[in-house]
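Sharing a structure with you now.
Note that one protein chain of the assembly has been removed; the remaining protein chains are unaltered in position.
Right, subunit A next:
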Amino acid sequence: MEILEFKDLKCIPDIVHSYTPALRNNSVPIVIDNGSYQCRAGWATSPEPLLLFKNLIAKPRKERSKKDTVEAIQTPQLQVGNDIVNIEAVRFQLKTQFDRDVVTHFEAQEHLFDYTFSHLGIDTDNSIPHPIVLTEALLNPNSSRQLMSELLFECYSVPGISYGIDCLFSYHFNEVKPQKNALIVNVSYHTCHVVPILEGKIVFENARRLNTGGFHVISFLHRILQLKYPAHATSITLSRAEELLHGICEVALDYREELARWTDPGYYEEHIKKIQLPYSVSLASSALTLEQQKERKRELARRLIEINARKREERLVEDEEKLNQLLYIQEMVEADVDKDEIEKACAEYQIKHLQDLQKQINTLNAKIEKTKQKILASNNSEEVEEPPNKQPKHNKIVFESEKAMHIFLQNAKKMRQEILSKKMTRKQRKQDMAKRRTAAGQERMRIISQLARKEKGNDDFGLRDEDWDIYKAISKDGGDSDSEAENEKLLELDEIIRTHEPSDLDETTNPGETHQLHVGIERYRAPELLFKPYMLGSAEAGLSEVIGYVFSLFNTEDQLKLAENVVVMGGLANLPGLQQRLLSDLISIRPFQSVVNVRIVSNPSLGGWFGAKKWARSSELKENLLTREMYDECGPEYFKIHVASNPFYPTPKGQEIDIDVS
């Protein structure tokens, strides 16, 4: 089984493209496909978009500690688009101008336009002398467009703007021969659009937007993997989830069937994708130090033995000396020496009678004998002791059959598991108790408050022995803690299992294995979100259901026309299996034997830009350009409508949308 690895692609900072005289003098239009995932920008004359970057800025917060110092005045460095080399490092500072698929945050948009224009190399004074072809969301609210015009005309002094919808640009201008009737299914980053086109005209009132898209799929995948591998939660990042989506995710043709296949262990083994997370080998900590620890222990034991031996010898010498003196006294007694002198000597050794003397001599003799034996014994053992030390406590029990051993082992394992789970529940309970908002914690608080409540007169607490059990219930340990006996039993069982089945408890054969993500059903589960938004708690219908709903808004004739030409585009259209899935879903909801065609456009992600480029090069652009004069004349929300644009509904007069909320 091949193990995949994360590529962790880093963004490459964009170069500043050259601003050639041909571009400068001919006021070549700039084409910007401003998507919520990526911005694609380039000249109408360039063969492909020159700039491709995620519509993100990273704005570091001012550091609090430096607030008062002089240096803090200079604004922190702002990273825009592909300048953000490592997205994960600045994940919490990221900002986008988009709210869903609508531009709302124009300060960020301004930074991104700065980035775009400066990287296109424009260096003219106080203006961008090029018309802009810009994409926007389907039915973009007037206020958003108004602010966009304001930004482009006032801040960049562009000569003209043409707004269009990305999927329509893609359909009308990037298709070889666009048919008159089509149902566009645009699966993009924040939303999916189902847009019916009849006789070349978009039927806005029957278009529908599903507010689930690639972003949701990625975050869903991210979260289920994090929850599956809590230990690696930090190394499973959103960018890695995105990489997985692009790399290994697929749309299941029949989700239920796919799931049923995965329940078969053989299929699972065969189709599981293993992905290696980066890890650092720490074998030095486990293997080597274990050896070192043993060595250190042995060293310590040896030193202890030496100290003991020295002590024993000292004692031996001491005792022998004392014995000699006592014997000397005895000799004196036997030789009938002067009584005074004997008494003096006896006093020195605190001996009262002569019997005592005899007794002491005897005990000393015994003691010396004992010490001598000990020294002898320790000298012998020093040579032999080490090897037998290593032998396991539990010798292998001999079983008459393989089966008996197996049963015995199973029992041991079961017991071990029981103890472990008991410990686990206890730990869990302890954790729950410690937290305030858990059921266990609240129950504990309830009991405590009940205990604390004083009821006059009838306080009979403590009359029965059971009353005291309540303190067990509210103690943080939950009454019983891990008992010593249990721990011992666990150790013993471990030992038994290890002696009979050495490999079972010692894992860590390959340290990288614990750092592998097994992605199986998740490959299909994440993209399935498009068809089942309720998996993420959304009440909306899934993609196929929405398409069916859009069909239902037309008469049968038009339905046929639309179903004949279902065109799928948008970044997620790259997912393998999407076309087949949509086709099979549509066949199931369409009348029997009616024609259904589903196809994916040739370049799902960049089609919008190429379409817009073609539009920008056509003669139509000139007629449909919103110029500065019109902007000044007709008000900021006015724009020119064309075949790929939104409809223009002037905001009702008298109640101008209050866009300034400062």
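Brief remarks follow.
Methods note: a residue touches a chain if its C-beta (ideal position, glycine included) is under 8 Å from a C-beta of that chain, and two chains touch if they have at least 3 such contacts; residues count from 1.
Here is the rule we use: contacts and distances are computed from a predicted model.
The protein name that UniProt records for the chain not on display, among "General transcription and DNA repair factor IIH subunit TFB5", "Vps72/YL1 C-terminal domain-containing protein", "ER membrane protein complex subunit 4" or "AP-3 complex subunit delta", is "Vps72/YL1 C-terminal domain-containing protein".
Within the whole complex, the absent chain has one touching residue among A:Ile224, A:Leu606 or A:Leu626, and that is A:Ile224. Only one of A:Glu250, A:Glu545 or A:Glu620 touches the absent chain when the whole complex is considered: A:Glu545.
Across A:Asp114, A:Glu250, A:Glu492 or A:Glu564, the residue that sits in touch with the chain not pictured is A:Asp114. In the full complex, subunit A contacts the hidden chain through residues 16, 77, 99-100, 102, 104-107, 110, 114, 117-118, 121-128, 137-144, 154-157, 204-205, 207-211, 220, 223-224, 226-228, 230, 256, 259, 262-263, 421, 424, 428, 431-432, 435, 438, 521-522, 525, 532-542, 545-546, 549, 647, 649, 651-652, 655, 657-662.
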